[in-house]
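For this view, one protein chain was removed and the others were kept in their places.
The block that comes next holds subunit A.
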Amino acid sequence: MSEQTVSPPAGATRSTAAAAAPSGPAPARRPSVVKWVLTGVLLLFLLVFPLYFDEFWLRTGFAVFGAAIGAIGLNLLVGTTGQLSLAHAFFLAVGAVSYTYISGESGGLGTRAGLEGLGLPPLVGMVVGVLLAGLAGLVFSPIAARLRGIYLGVASLALVFIGVHVINTWTPVTGGFNGRAAPEFSLFGFTFGNSDPQLFVLGVPFREAERLWYLGLVLLIAAYVFARNLLRSRPGRALQTLRDSEVAASVMGVNVQAYKARVFLVSSMYAGLSGVLYALSIGSIAPESFTLLVSVQYLAMIVLGGLGSVGGAVLGALFVTALPLLFQQYADVLPLVSAPGQGGISAGFAARFLYGAAIILIVLFEPAGLAGAAQRLTQRLRRGRAPARGGPATPPEQPGSAPTPSDRPAQGSNPR
């Protein structure tokens, strides 16, 4: 079976796949020079960023990198394959807890003396954390594969609540209700802490925030490239076909169960890595870091960014993660927003209002998300120079047609 035989069903669904996933089945075109230059400039900016900005921005950046990795993973599952999952917080938790347990030390001070830890190198903790999260996804996938559409969404809800319960209960490993500190990351003797070794680059002291920034950047780029390549490859096409119609996919020779299991594996490995980075960014883990709200936030990220788009997931993660932190930082400057207990809306709440409203508006008016809007903009700019390609024409999206995933004829769990 060649790729050409797979693409017609994807393309046949009124160019929605192409609109939703700009990296998807669009016709191969030569990467333009402008794009390369822009990418280069962006990379350079990110590389020199720590030299010019202070710790707050670096920490925000690291949190965004970690969240972006998780969002890319969730987007593979929800956006590309059309499997609604609210369990992302659970897989995040698996990664974060595993890392903390494997690389943490036993014992502790005072009441924390009951903690256990294997004390292995942090790199081992990170890798095993990612693998365990993947394993959890793999274990859940047979259940998931039996459930269609919305049933999966609600069933996955269960994992989050069970996960929080386990974290609350399994005190020796997770630290229980109060949580436990996450060990500092280090790589072959080079710690990502404030010292050991002392490091200066161009006269700027490279402390924990600077070092973590580069760690997050490297991991995010790797995660980004992997996801993009995955989507452009044969498995990626198979996943998109799966979203559009499971029947069509299986007729084309796509092993539906196996692909669903694999996408769950990959997505939860992304979540696991994101969880490890989250633990590093906060410096500790606690049950309230992995509640339903976190799952909903990740869902918000991919909806805002654009379902099925890798770059969109990163944009969405930037929006949802950085917003509350920025509000917090500039609470006294912004109208309406204030520090907690001063009558105004606190930063966290203000951010939630904003992305809640953004979700509604995006589903109503721009179902392809920020990525879709950006793509339309570049096409409009390009139209002046090049003759319009035969690719995805962009008529104004009708709110009703919502070219988001799964427009299979049976409409999810519609019992007709």
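One rule holds in what follows: a residue touches a chain if its C-beta (ideal position, glycine included) is under 8 Å from a C-beta of that chain, and two chains touch if they have at least 3 such contacts; residues count from 1.
Simple rule for what comes next: contacts and distances are computed from a predicted model.
Choosing from "2-oxoglutarate ferredoxin oxidoreductase, alpha subunit", "Amino acid/amide ABC transporter membrane protein 1, HAAT family", "Phosphate transport system permease protein PstA" or "Threonine dehydrogenase-like Zn-dependent dehydrogenase", the protein name stored in UniProt for the chain missing from the display reads "Amino acid/amide ABC transporter membrane protein 1, HAAT family".
Of the listed positions A:36, A:161, A:190 or A:330, the one in contact with the omitted chain in the full complex is A:161. For the chain missing from the display, the contacting residue among A:172, A:283 or A:356 is A:356, taking the whole complex into account. Interface note: of A:146, A:234 or A:383, the residue touching the hidden chain in the full complex is A:146.
Only one residue in the set A:115, A:296 or A:374 touches the chain that does not appear here, and it is A:296. Although one chain is not drawn, its touching partners on subunit A can still be listed: residues 78, 82, 84, 143, 146-151, 153-155, 157-158, 161-162, 165-166, 168-170, 246-247, 251, 292, 296, 299-300, 303, 345-346, 349, 352-353, 355-360, 363-364, 367, 399-402, 404-407, 409-416.
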